[in-house]
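A single protein chain has been removed from this complex, and every other one stays in its place.
Per-chain numbering from 1; labels A and B assigned in written order.
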Amino acid sequence: MTLSQTQPITELLDAATVQSICDEVWPSLVGDGEAFVPVPVPPPAELVSAWVDIIGPWTGSVVVTCAPATAEALTESVLMTRPPTVVDDEDVADALGELANVLGGNVKSVLPGESRLGLPQIGPAPARGRLDDVRALVGQWRGNYLTITVQGTAPHPSGTEVPQ
Amino acid sequence: MRALVIDDSRAMRRIVGTILKDFGFEVREAGDGQQALDVLQEGKAESWVPDLCCIDWNMPVMDGLQFVMAVRANPEFRQVTLMMVTTESETGQIVKALAAGAHEYLIKPFTADALRDKLALLGLLPEGVSA
Partner (left out) sequence: MTLTATSFDWVRQLVHRESAIVLQPGKEYLVEARLLPMAQQRGLSGVSELVESVRNRPDPAVTRRIVEALTTNETSWFRDGDPFTALTSTVMPQLVAARRPDERLQIWSAACSSGQEAYTIAMLLSDALPNATTRVSITATDLSREMVERTRAGRFSQLEVNRGLPASMLVRHFTRAGNEWEIAPALRRMVTASECNLAAPLPRLGPFDVVYLRNVLIYFDLPTKQGILNRVRQIMRPDGWLFLGAAETTLGVDDNWERVVLGRGSAYRPKKGA
């Protein structure tokens, strides 16, 4: 399939579907009664991301981004740790990565055609491709900034990135 | 009852392992398919053969589907029940796993109740635990 035939993610995936995936993932993976609330709050100064790549008719990444402290709290919630147990960096990378993996797998399953899922990665969010090839949900968990971004890697058709 | 939980995420190994232990399973873990095959081989020496393997799909080194095929190809492990526990959830993927010899398939995310329901289907719930 050539680039021009590939539909952007905005044509393939609506925000309501991403939210409904979150509505299943949060209570079962993050914890009973937990929710991703799609009401934006201001972003923190420092951010960390975990993502998985989807490779197929549509190629891109499913990225979870939040503050390092939020990532730590998410990890504690996923692992159901009780004080004085503390989570280390490896735990956080692992748990945030698994959250991205579960979100990514569910996103992949609603996209047309056969795709593959990559292994979770963690770090600064990967670069975005075409700016019209992004489906982002900006919201919060327990009042803290958190975004879920489904973003293509295909470059802008003109070959140059549109300035943000 | 014995279980081997195979997942590259240790958070997920811990979640699945904790639920299984609550049902009285003795649990071992592996981080990928190859490690899991090693655990099975090593277990033979002490006649530790799992009743159940919970298997993630996407893992480094050897993925869950390859692991299922490797176990199914070995008659020594004919008694082991294989259940995929993965975020892969297209019909085609589920069919592929069942065709390779997986007995059941649990889609992530799942609740503890969902895992218990699957154990009930597989006849792996210990007596006294109500379905």
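Here is the rule we use: contacts are C-beta pairs under 8 Å (C-beta built on N, C-alpha and C of every residue); 3 or more make two chains touch, one makes a residue touch a chain.
These numbers were taken from a predicted model, which means no experiment stands behind them.
Peer 1: Just to verify: which one of B:L20, B:L40, B:V80 or B:L106 makes contact with the chain not shown?
Peer 2: Considering the complete complex, B:L106 is the one touching the chain left out.
Peer 1: One chain is left out of this view; which of A:S77, A:N106 or A:T147 touches it in the full complex?
Peer 2: Only one listed residue reaches the unshown chain, and that is A:N106.
Peer 1: Which residues does chain A use to touch the chain missing from this display?
Peer 2: Answer for chain A: residues 17, 20-21, 24, 28, 106, 109-110 touch the chain left out.
Peer 1: For chain B, which residues lie in contact with the unshown chain of the complex?
Peer 2: 89-91, 94-95, 97-98, 102, 104-107, 109-111, 113-114, 117-118, 120-121, 130-131
One rule holds in what follows: only the chains that are shown with their structure count from here on.
Peer 1: Go ahead and note the Å separation of the Cα centroids belonging to chain A and chain B.
Peer 2: 27
Peer 1: Considering the complex alone, what residue numbers of chain B touch chain A?
Peer 2: Residues 8-12, 14-15, 58-60, 86-90, 92, 108-111 of chain B touch chain A in their complex.
Peer 1: Give the list of chain A residues in touch with chain B in this complex.
Peer 2: Per the stated touch rule, the residues are 24-25, 27-29, 75, 78-79, 91, 94-95, 97-98, 101-102, 104-106, 108-109, 114, 117-120.
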